[in-house]
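A single protein chain has been omitted; all remaining protein chains appear in their positions.
By written order: A, B and C. Residues from 1 in each chain.
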Amino acid sequence: MDLNFAPEDVAFREQVRTFIAENYPEHLRGKNRRAGLEKDDFLAWHRILHKQGWVAPSWPKEYGGTGWTVTQKYIWGEECATAEVLPVLPFGVNMLGPVIYTFASEDQKKHYLPRILSGEDWWCQGYSEPGSGSDLASLRTKAVRDGDHYIVNGSKTWTTLAQHADWIFCLVKTNTEVKAQEGISFLLMDIKTPGITVRPIITMDGSHEVNEVFLEDVKVPVENLVGEENKGWTYAKFLLGHERSGIAGVAGSKRQVEKLKTIAGSERSGTGTLMEDTDFARKVAELEVDLLALEFTELRTLASESAGKGPGPEASLLKVKGTEVQQRLTDMTLEAVGYYGFPFVNGPNVEGSNIFPVGPDYATQAGPTYFNHRKASIYGGSNEIQRNIMAKMVLGL
Amino acid sequence: MDLNFAPEDVAFREQVRTFIAENYPEHLRGKNRRAGLEKDDFLAWHRILHKQGWVAPSWPKEYGGTGWTVTQKYIWGEECATAEVLPVLPFGVNMLGPVIYTFASEDQKKHYLPRILSGEDWWCQGYSEPGSGSDLASLRTKAVRDGDHYIVNGSKTWTTLAQHADWIFCLVKTNTEVKAQEGISFLLMDIKTPGITVRPIITMDGSHEVNEVFLEDVKVPVENLVGEENKGWTYAKFLLGHERSGIAGVAGSKRQVEKLKTIAGSERSGTGTLMEDTDFARKVAELEVDLLALEFTELRTLASESAGKGPGPEASLLKVKGTEVQQRLTDMTLEAVGYYGFPFVNGPNVEGSNIFPVGPDYATQAGPTYFNHRKASIYGGSNEIQRNIMAKMVLGL
Amino acid sequence: MDFSFTEEQTLLRNTVQRFVQDNYELEARQKIVNSEEGFSRDYWQQLAELGLFMAPFSEELGGMGGSQIETMIIMEEFGRGLVVEPYVPTVVLAGGLLREAGSQAQKDELLPSIIGGETIFAVAYAEPQGRYNLADITTRAEKDGSDFRLNGHKAVVLGAPWANKLIISARTSGGQRDDSGITLFIVDKNTDGVSSRDYPTIDGSRASEIILENVKVSGDAVIGEVDDGLPLLSKIFDEGIAAICAEASGAMRVLNDTTIEYCKTRKQFGMPIGKFQVLQHRMVDMFMECEQSVSMTYMVNLKLDESDVEREKAASAAKVQIGKSGKFIGQNAVQLHGGMGMTDELNVGHYFKRLTMIDTQFGNVDHHLKRYAALDA
Partner (left out) sequence: MDFSFTEEQTLLRNTVQRFVQDNYELEARQKIVNSEEGFSRDYWQQLAELGLFMAPFSEELGGMGGSQIETMIIMEEFGRGLVVEPYVPTVVLAGGLLREAGSQAQKDELLPSIIGGETIFAVAYAEPQGRYNLADITTRAEKDGSDFRLNGHKAVVLGAPWANKLIISARTSGGQRDDSGITLFIVDKNTDGVSSRDYPTIDGSRASEIILENVKVSGDAVIGEVDDGLPLLSKIFDEGIAAICAEASGAMRVLNDTTIEYCKTRKQFGMPIGKFQVLQHRMVDMFMECEQSVSMTYMVNLKLDESDVEREKAASAAKVQIGKSGKFIGQNAVQLHGGMGMTDELNVGHYFKRLTMIDTQFGNVDHHLKRYAALDA
């Protein structure tokens, strides 16, 4: 047992840290997804990483991956979170990519993978439907074969950033006669295909991150089918189980703890600062303790991954505890800013925007961020579902 | 809406307070059930109350009740808890009594009720069995009719204070052909009947409060059947639903809060007392707030009872919140005494016993009391069962 | 000991209930919230005509002889509808200050116009540095003949964009956090030197930063005694707490009902999600939190006229309960609604946001736990 990183890993950390410092676009520093970004803002860092060959660390080297070790990937994730870079959008790189290189035809691989890497195609995910949230297999969007095409009808929801997307990958029902999981196929669609409309969903923080996507008699060429017809559920499950690393968000939360402490150090409480308030300091300490435990749990998972054991259902633990910490952080940040959490300054409501904030800069986003983060325990398999998984898969109940 | 008690209720409170002060036996003051009491200690107050006619406030006046209003009964409960009198044992007065005067024959009423009131018969409860805890209806003790007798075989467990009992009332299976609830009967047995043996169960606090009762070919006269054969489940449910008042234990918990504050005021922490420690003070305040809410929830229930609405499934709320508060109190008391919670001085381990305590007097029982109170969320319908009840009966889920 | 309502009180509740049902369905509410002004002057006038603003005042003050219980009833129903109109700042806070300590002239002039719906008040007590401490005041009021000159910055003044009159706490003597030396002034919002930056709040209401530059105020505008405003402000604050506790109780009930209803109909894995035991127990916990909050709401509203210490303890205890329960119920209502709970399209998020703000309004859980512990020591 040893806590120290190997010298080559230390050198690697130095290398990526320098790279980020020197290459991350100045105008994006400190911004997050909800900062009213343009499409090009989202892609700027993606393109830089593509040039460097670092856009898809999780991919096999032959398809354009980095060939990094588990530890290196972990370090990369940590450094990105610490530097608060906008993460590369996961829909193409982390979700679709692995499905393509694992299950798709050679032609599809040749066509789609490079375009994902370069950022030429912006993908979005068509999984959830209004009627099927946690129960994904109960979907109702239908694709009916008609010559060289499928005719698709239905709707998808919670489609993140679909407003910028070029393509959407969808789960569709191609056989309604068999039980839920068996009649599902995995289909790729150009989002400009007639019959596809994207309707914004405004969430309670006032932001437009997600959408509903309506599919009305959409004609999709059969060559856009990935793998075999009616085998889509296998690919979907593969995708959901894939690339859980970083799911705990430890490095990001550590960064947020520092920010919270800075805020609490500036806020007054009585004759001192809020950080000097014993109640608040205690809550911060409790949070740090939980985060430290989570960090070491993640490191233990990492160690067993390095030893060749794939990430098992223990990943659910990282998701649950990780999101709980993230949510508490937004909660405590809102608490820290006091009455200045009330103002809701609309528009591209961010630090550094041209709208003059009410109260301190750091207070502007406290409320919306708190509201927005309620999704963390809902999306990606709600925390209740994660507990079901652990009960079954880990505890054998 | 008005928080003040009516003048007649104020006078009543004065009357009962004086009565308790003047009549409660000196040698029992401050003692609780686990204080190594003799049978006569348990009965001393019962006998005094019997003389006064106050032993069974919940009974109808015709059978020996007090005729008090709901508010008066509440005041009585409060005053008893505040004075920390040993409660009258509930098995005869609160459990069996109402079943007898509601369902039993005139002969049975005439025979049993006065003996309960006088304390001549000490009753214990034969409900739970080793195999059936929360699932009471799944009991397996059988009674087979044989002429003028039932022959009873089986066993009962968690039988509180059976070591002192003269009689036991039991649920037994008289018909095994029908579904669980339908073949149950309610039987009274003299505990000295051959075939009945009582085995002590020592709980983790080292005390002997509960027992297992074995029934081997026990001959019980048919006249000891209450009500109709195979209708016992009805009586059992009636009993469980009856007399929930005081279930929240508010007055007792208030008394314990005062004690806790006294302890924390004596304990040192740094340069001050533990009560001056902000963390501890905060926890005490949180507890007091929860208790205050519970008190007013109970008062609201009381008001609707006074208005003629029986105590509904909301009683489950009082049980859950009440026991949670009680458990937290024992937890914080143990925390307050620090290292002096470690010593375990066996025997009649109480304040005032002749064993010299290690550390402060008030520390002696902190550990055992904490351990013992874990039962509060298990017995009387576990808090999980109470939540099931509320989900079904109150929320309609 | 009596927890029942009088016939008049039940009538009052029915009146408010009907108003809210008829006029404050989510779509209508959002239309008001997103309008230029952010509230409805028309509704405000209707509420006045329904007699709601006179309900808590004694008959000699032109009211209906009611008390805080009437306010509690009104606020519960407002909470059920997420009503944004400024009843609390105008009727509860300003009305309460005038009732407690207004001069006869002030009462004669202002109470009828509050009751009639003509005057809207906002009360400016907070300052950027002060957090929840009412005594942490740097705004100065300097004597200028028989007048005062006010300078300072009052922060997050709820309802100020709608108000024509402000009540401002300012320091007439003493140091920054001294209890004495604080005076309350009635200031016309259009007085020279009063400027404001108005903005929406996260729960769909409006507030302002108020900047006072050499604002001239007559000595007649002082409420109560010079230098002695704090105890007064403190009492009215507790009445404000009692009012928003009632509002929160109403909001929690709706959230719980909505969530139960949703879980009964929403199906996943072939059955209503309300059949899953974990969600059932969650809703039971939400139910218990709500009941405890209602109890505490009754408690505080019944104890407002007790001694200062008893009143303050009651207010802090209730605020702690409401803060915790509101957060628990709000967060879980969103969670149980899943993705739908995150959208602006259902009412869930709106109730959650209002409950979130109530947790902070008049001081949060930590503040009131500390206050309670200090009073209790």
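Just so we're on the same page, contacts are C-beta pairs under 8 Å (C-beta built on N, C-alpha and C of every residue); 3 or more make two chains touch, one makes a residue touch a chain.
Please read these numbers as outputs of a predicted model, since none were measured by experiment.
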item	value
Chains still shown that are in contact with the chain withheld from the display	A, B, C
Which residue of B:Trp59, B:Phe91, B:Tyr150 or B:Tyr340 touches the chain not shown here	B:Tyr340
Residues of subunit B (touch criterion as defined above) contacting the omitted chain	128, 131-135, 138, 157-158, 201-204, 206, 210, 267-271, 274, 277, 279-280, 334-335, 338-346, 358-359, 367-368, 370-371, 374-375, 377-379, 382, 384, 387
Interface with the unshown chain - residue positions in subunit A	1-6, 9, 71, 275, 278, 281-282, 284-286, 288-290, 292-297, 299-300, 302-303, 307, 314, 317, 320-321, 384, 387-388, 390-391, 394-397
Interface residues of subunit C (partner: the chain not displayed)	276-278, 281
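The rule is short, and it goes like this: only the chains that are shown with their structure count from here on.
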item	value
Chain separated most widely from subunit A, comparing mean CA positions	B
Centre-to-centre distance between subunit C and subunit B (centres being mean Cα positions), rounded to whole Å	43
Multi-chain contact residues (two or more partners), subunit A	279
Shared interface positions of subunit C, touching two or more other chains	369-370
